[in-house]
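The complex appears here minus one protein chain, its other protein chains still in place.
Order of writing sets the labels: A, B, C and D. Residues in every chain begin at 1.
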Amino acid sequence: MTDNVKQQSPIQIVWRNKKARIGIVILTLFVLMALFGPLLAPYSVTNTSFAPAQGPTAAHWLGTTQSGQDVFTQLLYGARVSMFVGFVSGGIVILVALVVGFVAGYFGGMVDDILSLVMNIMLVLPGLPLMILIAAYIPHHGIGEIIFVMSLTGWAFGGRTLRAQMLTLSRQDYVLSARFAGENPFRIIFREILPNMLSYIIANFFGAVTGAVLAEAGLEFLGLGNPSITSWGTMIYWAQNGDALLNGQWAWIIAPGLCIALLASSMTLINFGIDTVANPRLQED
Amino acid sequence: MNQSRGTAQTVATKDSTLAARPDRMLRLEHVSKVYTNRDRSTVAASHVNFTVEPGKIVALIGESGSGKTTLARLITGIERPTNGRITFGNWDVTNLRPRQLRSYRKHVQMVFQDPFSALNPQNTVLYSIVRPLRKHLGMSEAEARKRAMEIMETVRLTPVEQFVHKKPHQLSGGQRQRLVIARAIAPEPDLIVADEPVSMLDVSIRADVLELINEIRRTRNMSVIYITHDMLSARVLADEVLVLYRGHIVEQGDSEEVLQNPQHPYTRLLFASVPNPFERSASGTRKGDGEGEVADVTPPKIAATTLRTGVGCPFAPRCPYVMDQCMTSVPALAGSEAHQTACFWKE
Amino acid sequence: MRYFARKIGFLILTVWIAVTLNFIIPRLMPGNPAQAMMAKYAQQGPVSPEQEKALELMLGLPTGSLWSQYWKYLIDIVHGNFGISYSYFPQTVSSVIMHALPWTLVLVGMVTILQFVVGTLLGVYAAWNRGKKFDSTATVLLSFTSAFPYFWLALALIYFFGFIHRWFPISGGYSGNLTPSMTPAFWGSAIYHSILPALTIFITGVGGSLLGMRNNMINTLGEEYILLARAGGLKNRTIALRYAARNAMLPIVTNFAMALGMVVGGSLLMETVFAYPGMGYLLATAVSNQDYPLLQTLFLFITISVLLANFVADIVAGLLDPRLRKGATR
Amino acid sequence: MLQVKDLSVTYRARRGPGVAAVRGVDFEIPDSTFVGLVGESGCGKSTLGFAIAALLDERRNTVRGHVLLDGVDLYQLSPDQLRALRWSKLSVVLQGGMNAFNPVLRLKHQFMDVMKAHAKLSKAEMTKRIAQLLAAVELDPAVMESYPHELSGGMKQRAAIALALVLEPRLVILDEPTTALDVVVQRSIVTMLSQLQHRLRFSVLFVSHDLGLVLEVAQRVMVMYAGQIVEDKPADLIIDEAHHPYTKALLGCYANPRATRVSLTGIPGTPPDLREHLHGCPFAPRCTQRMDICETEAPRLLPLKDGSVACHLYTHKEVPAR
Partner (left out) sequence: GCGQSSNNSAGSTAASNSPGGTVSSTPAKSSLTIGVDNGSPTFQDNFNPFAPGNRIGTSYIYEPLFFVNNINGKVTPWLGTNYTWQNNKTLVVTVRSGVQWNDGKPFSAADVAFTFNYLKKYPALDSQGLWQVLSSVTASGNKVTFKFKNPNVPTFYSIASTVIVPKHIWSTITDPTKQMMPNPVGTGPYMVGNFTPEQYTLKKNPTYWQADKVNVQTLVFPVLGNNQTAALKLSSGQWDWATLFLPNVQKTFVSKDPQYNKYWFPAGGVVSLALNLTKAPFNDVQFRQALAYGINKQEIAKQAEDGYVNVASQTGLILPGQSKWLDPSIPNKGVYSYNLQKAKQMLAQAGYKTNSSGQLLDKSGKPISFSIEVPNGWSDWIQTAQIIQSNLKQLGISVNVATPQYGAYSSSLSTGQFEGALMGFGGQASPFQAYNSLVNSQFALPVGQSTSQNQERFKDPSVDQVLANWQQSTNQATQQKDAYQVEQAVFNQVPVIALFYGATWSEFSTKKFTGWPSASDPYAPPAPYGQPPLMIFTHLQPRS
C-alpha cells in the first residue's frame, strides 16, 4: 500500500525537465541583465553624443540610434523596464486572479456564478484591442498606466484557471479535515490550499508575465505606451520611427525583438517543467 | 404525506455499564435532506430518526447512493437538513453559526473514506495532529506536540520519532488511515463519524484499523457512527445497525440480531451480495452456477431510478415480494426494540 | 437545447457588455472625444461659437442626459447606426468597417484555420512520437517562434523579403491599379500581397496550437479507453485520430476564445506593419486619427466577431462532445 | 492454452533502480477456465495482466520471459501480427470507471471499430452481433445507441464485458472489473460473468484484490505477493487447504457471515518495496512461521498435489526436492 514512488521536490521535477532547464538559464540571464545591466552597459543611457544611425561597430556593438544613443546600452537598460512591467503586471494579474479565483472557488454559489460570468466575459473581450481602446482614452501613459491597462485586461485567464483549481482543491477531503481541526477559512486558504496549487500559480504567473511583456511591446510599438522610457518595446518603436530598416540598422530592431522573444519563450519553456509538477503524465521519460 | 413512524428510537444497549448520558447523546428527529439540482431533486435522506448513545458504535449500512454520506455530513454540520432536527447533547446542530460549528467540532469529528485525499500532502504527521489540539483544546505548541506524540502511540504510529516528520506520501495506506484517526481523536471528541473508513484499504489492513477504532471507543468511551456498505465489518464492529435504502431506514436493531436474521428484503439482498469465501467451501459449488440465495432478489433495474419518491415503499420496484400495498403507502418501522423493520411483507 | 439557450444568453449578455463598455469608457475619460476633432479644425483659424455648434451638429455629438444618451446609443446600435467616422467623414462608420472587414476576415480567418489545422496535426504527431527528435525539436523551436512579437516578425519579414530581396510587396492588400473585383488578376494580386502577412500570423501562431494539442494529446493518450483501443487491435491511425486526437481537441475547441483573442490582437499589429487594409490597421489609424466613433465600433465588431467565433466553437464542441450537449457535465 | 513462462516486468526509472513489479512468474491457463488472481494492492496484479495482454508501453519498461497463446509467443510477434491477434484471441476488461469507453463515440461505433479492425462484416451483421452481446450481459440492446456518460457504472461495466466478448476470444483478462461498483451491482455482474463463461467456455483471468469475491467465482485462484505467485490452487481447496502463510493470513481477514461473531485479524507489516532486490522470501518479514532460510533463500513455486506453492515450509518438509 505504500506509495513506493519516492517523491521529488517540485523544484527537482522542474529542473529535471530539459526544456525547463533551458528556460531557467535564459531567464536567469535576463534577470541578471536587468539587475546589473547599468553596470555592464558600456555607456550612459542618456548619452546622445555618438554619431547617429550607425550600424554595428566595435565601439557600438549594436550600432547607434538615429539620435545618437548606443543601442547595446539601451538594450541592457531596456531589460529593466520590460521585465519590471512584465513582472509587476504579471504579479498584479496573478494577485487579482488569485483573489477572484479564491473568492469564486471558495465561496461558490452566487458569488461564483457572478465572478465566473465576469471572467468569461473578460476572456472573450479581445485583449489587445481592449488595451488599445483604454490606452487611447487615457491621457497619460506612464509605466503605471501601462501596468494598469495590462492588469485590467489580463487577469481573467489566470482567474479562471485558479478558480477551477481552487474549486477542485477546496472539495478535497483534507480541506474538510482542516475545518474539522478547527482552522479558520483564512488559514485554510493560505496554509492548506495555496501551497498545493503553487505550481499552478507559478505557471499562471509566468503566463501572465509573458503576456504582459508581449503586450507592453505591442502597446509601445503602437505608440500607446510611454516613449520616453527605455524598454525593448520603445526601442522598436523608436527604431521604426527612425527608419532603422531603411538605414540598414537591422540590429536596432532585431536585438530588442529577439530579447522579447527569448524572455517570453524562456517562460514558456519553464512552464513545460512546471506543468509536469501538476500533471505527472507530462513528465519526460 | 408520510405519517409518523413513531418517535426516535433508542436502540437498546447491551452493555448496561455504559449508562446513557444525555449530554452526549446524538439524536436525529425526522431528518430529511433533498438535493435540488437544475432539473431534478434527489431525496438523500427521508424522515430519518435515530439516536446514538454515548460509547456505542452504530453502523449505517447501505448500497451506493443510499444516503450514508449525506447523513454523515448532516450530523457533522457540513450540511443542513431540509427538514427535521439533529441534536447532540445541548447543541442544536441544525442551527449552528460558523463559530459555534467550530466548537461543535471539538465534540464531533469525522474520519474520511479516502486516507489519500484526507491528508494534505504538504503537512507532516505531527502538524496534522497538533493543529486540532491547538485549535480545539487551546494547547500551547509544546503541549500539543507532547500530546500529539502520545496520540501517535495510541494509534500505533510507532516508533513515534520516525513518523513525526513524515509526509503522507511516505506512509502506507494503513498508516495514513491511522493518522486520519489520530487527527480525529485528538480533540477528544464525544462522537466520531467514520465514513467508510476502510473501504479504500487492503483487506490485510482493514481488520487492524477497525480494531483500532473499536479500541479507541472502548478506552475513550466515544460514540462512533460507522458507515459502510460492508455488512461483515459492521457486524464485527458495531453494536447497532441501521440499514439505509434511498434515504430511508428500512431496518434497524442490534447488530447480531439484524445481521443474523435480516428481515427486510433489501437487507437480505445486501447480505446475499457480500462476497463470502466461506460459502463455497461449505457448499462446494460456485454460486453462479446454481440458484443460490442471490436469485431470490432481482438485481437493480434502471427503471428504479425513475421512481417517484414519496409514494409507496422505496424498495418496491426491486422487491421480489412486492404487494399492492407497497406501491401506495410507506411502511413504518415496526418490531421489537432490538430489531425493527419497515416492510409490509412478513415471512 | 438548454446548452444552446445558455450559450445564446451568454452571447447576448457579452455583446451588451461590450456595447456598454464602449459607451462608458469614453465618458469616463477626461475630455469630450469630439473635442479632438474640433480642435483639429480650429487649428486653421478661430472658431466662432456658431461654427462650434455647426461642427457639433456635423459630427453628431451626444446631447441630453446620460441615460437618454445611453438609450439613444442602444437604439442606434440595434438599428446598425454606429454614427459617422471622423476620419472618413461623411461616411458612416459601418460602411467604412464593411470595406475593411472582408480583408481581415479572409486573411486572418484562413490563416488562423490553417495554422490551427497544421499546428494541431503537428501536435498530434509530436505527442504520438513523444520524446523523439521531432517532438523535442518542434516544441522548443515553436515555443520560441510563438513568443515572437507579431510586429517584430512582420518588420523582419518586410525587411528581408520585401525590401532587400523584393520578392513580395511590403504593404497594402492588393495592387492599387486594380479595382477590387472577382477577377483572377485581382485575386492573384490579393493573394500575393497576403503572403507575408499570412506568414507572420502562421509562424507566431502555429506553436500555440502545437503545444496545446500536444499536451492534451499526451493526457488523452494516458486514458484507459486508449489502452482499450490498443488492446482491441485498432490501427494506430484510428487510435491516434479517432480516439486520441478527437478527444484531445475538445478542450482546445472550447478554449478557442483565448486563442482567437490572441490572433485578433496579433493580426492587429501585423496589419499595422503591413498597412494591410483590414480591421486591425483601421483600428490603429483610428487611434492616431482620434476617430473615436470608428475606434469604438471597431472594438465592438472585433468583440462580436470573436464572440461569434466562440459561439461557433461552442457549438462545434457541443457536436463533438455529447457530454456537453445534455448539459450534463456543465 | 495460455502459457506464461518466467515473465518479469520492470518499470524503468530515470534514475536509480526500476520497479520490478512482476518477478519471474510461471503459470498456465487451460481452455475454459476461470482463474482468479488476488493480492494486496501494488503487488503487481495489473502489471501481470497487462504484460499478458502485451499492453505495456515498451518505452517505459522491460518485459522479459514468454507469453504463449496457443503456442505463439506474443513478444515475438511483429506489431501487425500482434494487432491481428488482439481481441480475437485475447481481450481485456478494465476497471469500470468513467474512462473505459471513448466518451465521444456511441457504444455501437466503439464495438464496430473493434469488429472492423479484425473482420469484414456488414453493418447489419455487426448491429445484430452487438445486440446479441448486450442481451447476453443483460443490457437492453438499445443501449448501443448511447454515449458512455449516459450509462451508470454497472451498465458500463456490463457493456465493457460485452465488448470483450465481441470477437469470441479464448481468454478474457479482467482487471478489477467491479472494484468501483457497489456490492449489489458487483454481485450481479460477477454472477452474470460466471454464467457467461460457463456458457461460452472462454477462459478468464480475473484480477482482484478481493479474495472473497475471487473465491466465489473462480475455479482456480492464484495468490500474488511482491511480484511473485506464491500459491496457485483450485478455489474449492483454498479455504481448507491453504498452504502459504500469506494465503492463510489473507483468509483470516474475512469474516464468515453465517458463522457466529468473530474478530478479524489483519496482516501486520507492509509489503516490500519492489524497487529493491529482495533477498529470501519477500513475505518473511510479515510471516509468523518464518524460518532462518526464509531470510536468505527465495522459495520457488513448486507443484503440490493440487496446485503449487512457493514457501520453504513445504520445500523442506512435505514436498520432496526434485
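Definition applied: a contact is a pair of C-beta atoms (placed from the backbone, for glycine too) under 8 Å apart; a residue touches a chain by one contact, two chains touch by 3 or more.
Predicted model, so just to flag it, every value in this text is computed and none were measured.
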Contacts of the hidden chain among displayed chains: A, C
Which residue of C:200, C:215, C:289 or C:303 touches the chain not shown here: C:289
Hidden-chain contact residue, picked from the options C:10, C:23, C:116 or C:174: C:174
Positions on chain A where the hidden chain makes contact: 46, 48, 52-53, 66-68, 136-137, 139-141, 223-224, 226-228, 237-238, 240-243, 245-247
Positions on chain C where the hidden chain makes contact: 30-33, 35-37, 39-48, 50-51, 53-55, 57-58, 85-91, 96, 99-100, 155, 158, 162-163, 166, 168-180, 188-189, 192-193, 272-275, 277, 281-282, 285-291
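Assume only the chains that are shown with their structure count from here on.
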Chains in simultaneous contact with chain B and chain C: A, D
Interchain centroid distance [CA atoms averaged], chain A/chain D, Å: 50
Set of chain D residues in contact with two or more other chains: 40-41, 59, 270
Shared interface positions of chain B, touching two or more other chains: 172-174, 202, 205
Of all residues in chain D, those that touch chain B in their complex: 40-41, 138, 152, 154-155, 181-188, 190-191, 193-195, 198, 209-213, 215-217, 219, 235-236, 238-240, 249-259, 261-268, 270
Chain C residues touching chain D - in the complex, by the definition given at the top: 131, 223-225, 227-235, 238, 242-243, 246-247, 250, 320-323, 326, 328-329
Of chain A, residues touching chain B in the complex: 1-3, 7, 172-174, 176-184, 192, 195-196
